[in-house]
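The complex is shown incomplete by one protein chain, all other protein chains being positioned as in the whole.
Lettered A and B in written order, each chain numbered from 1.
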Amino acid sequence: MDNEKLKAKDFITIGIFTAIWFVVEFACGMLGYIHPYIVAAYVILLPLAGAVPMMLFYTKVEKFGMLTIMSVLIAIIMFVTGMGYLGAPLIILAGLVADLIAKNGGYKSFATTVLSYSVFCLWICANYFPVIVTAESYRHSLIDGGFSTEYADSLFSVINPKTIAVLFVLCFVFGIIGAFIGKAVVKKHFEKAGIV
Amino acid sequence: MKLKLDPRTKLFMIFVVSAVVMMSATTPFLLAVRIIMTIVPVVLLIIEKHFASAIRFLALYVIALVLTFRLISEESTGFLMAVLVGYCGIVVQFIPALITAWYVIRTTKIGDFVSAMEKMHVPDGIIISLAVVMRFFPTIKEEYMSISDAMKMRGIEMGGGNVAKMVEYRMIPLLFSCVNIGDELSAAAITRGLGGKVRRTSADILKMGLVDYLLVFIFSVAMIIFMVFKYVI
Partner (left out) sequence: MMNAVEIKNVVYKYKGGTEDSLKGVSLSVKKGETMLLCGASGSGKTSVIRLINGLIPHYYNGEVSGEVNVAGFNVAKTELFELAGVVGTVFQNPRSQFFSVDTYGEIVFGPENIGLAPDEITRRAEMVINQMDIETLMGRSLFELSGGEKQMIACASVAALLPDIILLDEPSSNLDWDAIKKLREIIKIWKEQGKTIIISEHRLWYLKDLVERVIYMDSGKIAHEWSGDKFMELTEDDTNDLKLRPTIVKEELVRIFENNTGDNYGIHLDTLETITLKGFYFSYHHKTFAIWKKPYSADDGKDLNLCIPMLTLPKGKVIGVIGKNGTGKSTFLRCICGLEKDCTGSIICDDMEYKKKNRIGFSYMVMQDVNHQLFADSVEAEIMISMKEKNEKRCHEILDSLGLLACKNTHPMALSGGQKQRVAIASAIAAGARLLLFDEPTSGLDYGHMKRVGELLRELVKAGSTVLVSTHDPEFIAECCDYLIRIDNGFLIS
């Protein structure tokens, strides 16, 4: 039998973990209601909180396509919930590359899993795309409304190519940290309980 | 009157609206087009008898719209004002997408989504996974409720003041439950023929009606107007 290809069970597992991942994202998103700036902390919170389910996920499927499909699902859900689709190419690219990296390690090697997860985390940056795109028009409306140009610029100094690069780096770094924590938790609980 | 839109029409609406919210309305004419596009899903919500959410969205939109214009037309300075303008700006900018998405999610059965995707030739694997995602949101909610009850009984909701423990106590039992349910679900689904070589079919026969075509037309025109004004002129 062909054990390399994804089977019905794997598709179900992928679905389950995507749902969990979204719930985690939603929980972090709740914090965003307190203040929009917390949204910026997504890049730190999500890679950390999402690491535990993801590390478990890596042990559950171990076949090529698991991350790619997950990223496609994320893109579809983002689309349907009105969060825009400009980020879709980034999401799917991150998923595909992460998948390839993990495949390289046969989905077993810890080093490639860590790398794969932190690459996968880069999709989180897609959440910021709408903000970046619309920032420009917001700046205009501020200036039209009588705010001084300097003031508007100072507000938006945060959103520039440099900070976006910083977000990517943060995502990646916390992805690595998260992966280590996640792996430790999987060892502590799931391996000990014998379900991995 | 019972209005049943084709899910494909709904997906197209989201597609257009999500694109348009990314583009700023620079002239009053464009703004008008945009407002019309926002009104359509509100009307649809009313037709489908989701009055409360329709009114809530409408009120939010109108308030944000009025505030934006009032604030911008007057001499306004200061940090607080900027933040307020910012909030209103975000609402005006993105709420059309939010309303449309809300409408679609509230009025479409998951089965319809699935058949729509089957019609659009999305691969079976992705459809299965997506259906599972949808089915699992309520499951996770149920499981989480029980877990949080259990935590209350033992007085460990706050994890003894330790954030990591707080997350751990919630996540670990949840993951165990989900993995178990997933295993049983897979077994039950496979014995009912999931994963076969034949392509899945769908019990629902989707058909585009007059209203579907009308809506597709309206939204296409709106999209074109925006594209033309934004990039051609």
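Assume contacts are C-beta pairs under 8 Å (C-beta built on N, C-alpha and C of every residue); 3 or more make two chains touch, one makes a residue touch a chain.
On a predicted model such as this, the values are computed, not experimentally measured, just so you know.
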Residue in contact with the excluded chain [from A:Gly106, A:Pro161 or A:Gly194]: A:Gly194
Selected residue (touches chain absent from view) among B:Val66, B:Ala164 or B:Ala188: B:Ala188
Interface with the undisplayed chain - residues on chain A: 9, 188-189, 192-195
Contact footprint on chain B, counting only the chain that is left out: 109-111, 131-132, 134-135, 138-139, 142-143, 146-147, 149-156, 168-169, 172-173, 176-177, 180-181, 184-205
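Heads up, the rule we're going with is that only the chains that are shown with their structure count from here on.
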Geometric centre distance via CA averages, chain B-chain A, whole Å: 19
Residue ranges of chain A touching chain B (in the complex, touch as defined): 6-9, 11-16, 18-20, 22-23, 36, 49, 52-53, 56, 60, 65, 69-70, 72-73, 76-77, 79-86, 130, 133-134, 136-138, 140-142, 144-148, 151, 155, 185, 189-190, 193, 195
Sites on chain B touched by chain A in the complex: 11, 14-15, 17-18, 21-22, 24, 26, 68, 71-77, 82, 85-86, 89-90, 93-94, 97-98, 100-102, 104-105, 125-126, 128-133, 135-137, 139-140, 144, 167-168, 171-172, 174-176, 178-179, 181-182, 185-186, 189-190, 194-195
